[in-house]
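This report concerns only the one structure given below.
Note that this complex is displayed minus one protein chain, with the remaining chains in position.
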Amino acid sequence: MLIELPFMLPERTSKPRENGITMVMDKGLSVREAEDMIHTAGHLVDFVKLGFGTSLFTNNLKEKIKFYHDNHLNVYVGGTLFEAFVIRNKFDDYRKFIKSLNLTTVEVSDGSMEMHHDQKCEYIRTLASENTVISEVGSKDADINIAPDAWAAMMQKELQSGSFKVIAEARESGTVGIYDPKGNADVALIHKILEKVPVEQIIWEAPLKSQQVWFIKHFGTNINLGNIAPNEVIALETLRTGLRGDTFHQFLP
Amino acid sequence: MLIELPFMLPERTSKPRENGITMVMDKGLSVREAEDMIHTAGHLVDFVKLGFGTSLFTNNLKEKIKFYHDNHLNVYVGGTLFEAFVIRNKFDDYRKFIKSLNLTTVEVSDGSMEMHHDQKCEYIRTLASENTVISEVGSKDADINIAPDAWAAMMQKELQSGSFKVIAEARESGTVGIYDPKGNADVALIHKILEKVPVEQIIWEAPLKSQQVWFIKHFGTNINLGNIAPNEVIALETLRTGLRGDTFHQFLP
Partner (left out) sequence: MLIELPFMLPERTSKPRENGITMVMDKGLSVREAEDMIHTAGHLVDFVKLGFGTSLFTNNLKEKIKFYHDNHLNVYVGGTLFEAFVIRNKFDDYRKFIKSLNLTTVEVSDGSMEMHHDQKCEYIRTLASENTVISEVGSKDADINIAPDAWAAMMQKELQSGSFKVIAEARESGTVGIYDPKGNADVALIHKILEKVPVEQIIWEAPLKSQQVWFIKHFGTNINLGNIAPNEVIALETLRTGLRGDTFHQFLP
């Protein structure tokens, strides 16, 4: 809170934190646009994901990464890029690629390709020896359904293999994985996951406002949320604190 | 018009004005982004609303407000913030809060809470003694329907209490208040309101292009429109002047 208020808002965790995390998707911001976001709302952001393969086409990428690092943000490239290397049997090159960008956080996913889960955990173990690993569960293909039990079990195994957090897939569109094609939360799946995995170990992709509202209403102010658009970071914070219509009554004394 | 044309466009009012108003919703722009909007399109903007509670989480807020003021824009914080103070019995603190930000325009609303209408008018009277008051009618809750007659009567009373303009609620999504859940205008409601309230005293929230088109087609170039996204200000001006397909035939000689 930048302004002293004469009443209490729900208590937000402060950075660095285990829950209350906001992860932003940057899909090609200029350095100046990154500055705009961080100078204005950087105190609210924990992770920046350079979405899918966009980092490869962004001029001044190293300068942008340095800017994020200088401002104490964790930056990583989208898991699709990890998969693009792995499917071509270039995992070692991927590690070099990550190092060449001075990144220390890395995402492991299998949203676009089939990967034996033991193999995925092996990648996590290897990368976790030098990096902070975020791993993602869920397919980007709306036709692939993973049973709730299997979903929860994979998350558990990935955390045991060294993942710092596991991400529940939704894409930028918010219409697959933990949501139906209309973007509504798959309540049964989410509850099954939470029977097995502590909530603070999960980042829920929630690009749509309705999804952010749903998670905040059900799991409170400090639920970890991801795939937030850069210009929605501050608006999300008002949802987390009851200062927007949708959650106004949620946090009254 | 920045460029001399060899034909007439529909005549736009110029600032400061009573009708033809464009109100923009800023939900957390950086100072530089505010400069981008205003240096490019500031001649088209009358009011800037710092949406709902976003002002509380925006770094460099006072600098941004000063920039808007220096450029002769009216700035105010969203009515949800007014309500967040009032529901906690902190109205006097709200007045201090507004002053501490050097704001002289203020919004009074009851979109997220129940408020006796006499009480709302009392707030308007009190604030109007020192500020330009904009008051909003309509609930943010899609399940709450206000009868057209009641809607018109409240607007009348609020104007009599000192509101400079009354706003017809639609939210950022454009799916409540004067619109149905699909964003279509509630024609009967709008006409009933206009039987009682002069059109230039109303600002219609119209975030969606289809809504802007509807109002311009029915009520002309200089209808007052609000909740315009910063990057849609210039596009809206082309709708107002028949320089976009949707209103191209509206303003031919």
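Should a chain be cited, it is by its letter among A and B, assigned in written order, with residues numbered from 1 in that chain.
As a convention for this text, a contact is a pair of C-beta atoms (placed from the backbone, for glycine too) under 8 Å apart; a residue touches a chain by one contact, two chains touch by 3 or more.
Being a predicted model, the structure only gives us computed values, none of them experimental.
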Problem - Full-complex contact with the absent chain, from A:R12, A:K27 or A:K217 - result: A:K27
Exercise for the section: Spell out, residue by residue, where the missing chain touches chain B. Expected result: 1-3, 5-7, 32, 35-37, 39-44, 209, 231, 233-235, 237-238, 241-246, 248-249, 252-253
Problem - Positions on chain A contacted by the hidden chain, ascending - result: 27-33, 51-61, 80-81, 83-85, 87-88, 90, 93, 97, 100, 111-113, 140-141, 171, 173
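Going forward, only the chains that are shown with their structure count from here on.
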Exercise for the section: Report the inter-chain centroid distance for chain A and chain B in whole angstrom, where each centroid is the mean of the CA atoms. Expected result: 34
